[in-house]
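Shown here is a partial selection of chains from the complex, left in place.
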Amino acid sequence: MVESVYKFIELAGTSKTSWEDAVVNAVEMASKSLRDTRVAEVKDLDVKIEGGKVVLFRVVVRLSFKYNPDKD
Amino acid sequence: MVESVYKFIELAGTSKTSWEDAVVNAVEMASKSLRDTRVAEVKDLDVKIEGGKVVLFRVVVRLSFKYNPDKD
């Protein structure tokens, strides 16, 4: 019997208001392909700047889901 | 004369609303044993996911306090 295998991906989400909102956006977007995902680790935080102002909060997260070798 | 010695610990706090709130929770919980603590460094940020949704913001912090070898 083979135990479950998980695959990791890294996604970047953005938001105009906060890094919390940015991670929510990334997870929401990916939710269709998330099977049995329980944690998303933050790898990087940054902000985009235009005209000397912060305009976007960006977060890179690493998350895993049940690996389906026929699909992924 | 022996100078002060500090001990480091690492705690994980969580919040349903933000990482700022999560760190406030961790520090509040630990406040009884914090002697002369001035900084808590963030070591890791992540989120818990249930049913494809972010349900909890988690932060791991490292902080130090005056070391009491008889107690700690």
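Letters are used for the chains, namely A and B, taken in the order the chains are written, and counting of residues starts over at 1 for each.
Keep in mind that, in the parts below, a contact is a pair of C-beta atoms (placed from the backbone, for glycine too) under 8 Å apart; a residue touches a chain by one contact, two chains touch by 3 or more.
Bear in mind the structure is a predicted one, so any value in this text is a computation, not a measurement.
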2 identical chains shown; how many in the complete assembly? 12
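Definition applied: only the chains that are shown with their structure count from here on.
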Magnitude of the superposing rotation for chain A and chain B (Cα, nearest 5°): 120
Just curious, how far off is chain B from chain A if you go by their C-alpha centres, in Å? 24
Taking the touch rule as given, give the residues of chain B at its contact with chain A in the complex, in rising order. 17-19, 44-50, 52-54, 57
What does chain A use to touch chain B in their complex? 18-20, 23-24, 27-28, 31-32, 34, 37-42, 45, 61, 63
